[in-house]
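One structure is given below, represented as structure tokens, and several questions about it will come after.
Below, a portion of the complex is reproduced, with chain positions unchanged.
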Amino acid sequence: MEDADGSFRMASRKFRREDTVVEIAASYGAAIGGGGFFVIAGPCSVETEAQICAIAREIKALGAQALRGGAFKPRSSPYSFQGLGADGLTMLLKARAASGLPVVSEIMEASQLPLFAEVDVIQVGARNMQNFELLRELGKSGKPVLLKRGLSSTIREWLMSAEHIMAGGNPNVILCERGIRTFETATRSTLDLSAIPVVKELSHLPILADPSHATGCARYVESMALAAAAAGADGLLIEVHNDPGAALCDGPQSITPAGFGRLRAKAEALRAALRDS
Amino acid sequence: MEDADGSFRMASRKFRREDTVVEIAASYGAAIGGGGFFVIAGPCSVETEAQICAIAREIKALGAQALRGGAFKPRSSPYSFQGLGADGLTMLLKARAASGLPVVSEIMEASQLPLFAEVDVIQVGARNMQNFELLRELGKSGKPVLLKRGLSSTIREWLMSAEHIMAGGNPNVILCERGIRTFETATRSTLDLSAIPVVKELSHLPILADPSHATGCARYVESMALAAAAAGADGLLIEVHNDPGAALCDGPQSITPAGFGRLRAKAEALRAALRDS
């Protein structure tokens, strides 16, 4: 059953004219939206406490404003590494303490919510964008939610999923474009950067881009990150691993901390130039 | 995170050479797969006890082998009719008693499983095809699961989702092709009937087709239902409503009981002809 004709209300620019700014962690003074540029970086999966703490400190020094790390991993195959679960979240919080960076991690279903009490931003993955039970529970939580676009979801369906969260009383939704499924196979998905101006027109919610998952290839990440910044994104989600070749998942799309530092500097220069021109 | 290179094992034709036959309800002697043709019919949503019982009796008389009816509805908009919930399931079971038809209904998340104890076949919708927590719980249940293909899921990803259920110990998986998302807008989705011979080659699991949701248009349902039968499907899932114009959801794609009777008779004639030729 589908209901294509419905429309979002609270997520609409008509409902709220000015840009929404999502406060991430009061104690850190971090916020997404409202003219700033917020860069979240980190490995696909939390692997060990030493690994995640080391990466956290490195990317903090290079300008990242939040740390991402997966504890629960959605895997197409039941036989693949499924993440460290609650232990992974514990390690992630230790990395927060060690680095001072707020943390972002993906939830898989509503019953896991208590485990995320300390997590600063809860990520909803592309496959769960229309898991309406999960969206409803997140609507009650008040936590900042990073809502990734589904692989075959239109921009309107995506905003409607944001509406599910907002209708429950939680206005803290951050959108994240991560590529759509098309016939092209040179990249894993097709990063739809035109979603950025379209979302900016239709909605007041902040929007990030994730060039790592979209392209699936480290060599294309910097170009697409800069393109997203130029298109008007409010920030980025970048996979960074200290040793991409040995990553337990998604190694081919992870860039190194050094590569991240270059990307970060270029994005800043680009934004400064656009601001001044 | 994605892991495209993994592969299904228990769902594979290499693992099991002969076709799987899923017993639906021992007391009814109903089964899907193994050369038979199983037709599930009924309304998108259970609306009232009188409605669902009347439709059940009517479609039973016209040859349907199971009754479908939604109690929990996934809706893109939080403001649309969301189904009657547990009350809807109770009405559906009354219709089972009244008609003698086993029943099929869609689950939205793992926590609803206890409510489905009496339901004969649990449907997993397209949006939940990669809700791995739900698949894992269904793997423990032993219940027949009707697994719809995701709108942007490849056939291999779909079989991998079946594998999630089977790896948990539940071999009773029935696949259902319901259309994929493409650029064409003349139909709601594009019914990918080539999935039928492809699945038959790769897997031993039975496969149905749902022309109602795929086309989104009652006028195209019969053609696509017959095409699915000719392509080798093990059965159909057809939306039937006694008053399509007044349906609370998906009216435009529902056919009438009379239309269903014609479709059922033609499908039988077609199958008999192919068997004898």
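Note that the chains are named A and B in the order they appear, and that numbering of residues resets to 1 at the start of each chain.
Note that in this section contacts are C-beta pairs under 8 Å (C-beta built on N, C-alpha and C of every residue); 3 or more make two chains touch, one makes a residue touch a chain.
In this text, all values refer to a predicted model and were calculated from it rather than measured experimentally.
Novice: Please state: how many copies of the shared sequence does the complete assembly contain, given 2 in place?
Specialist: Here the complete homo-oligomer in the file comprises 4 chains.
Heads up, the rule we're going with is that only the chains that are shown with their structure count from here on.
Novice: So, what's the distance in Å between the C-alpha centres of chain B and chain A?
Specialist: Result: the chain centres lie 34 Å from each other.
Novice: Could you please specify the touching residues of chain B with respect to chain A in the complex?
Specialist: Touching chain A: residues 1-4, 6-9, 44-45, 70, 73-80, 108-111, 127-128, 130-134, 136, 150-152, 157, 160-161, 163-164, 167-168, 181, 188, 213, 216, 249-250 of chain B.
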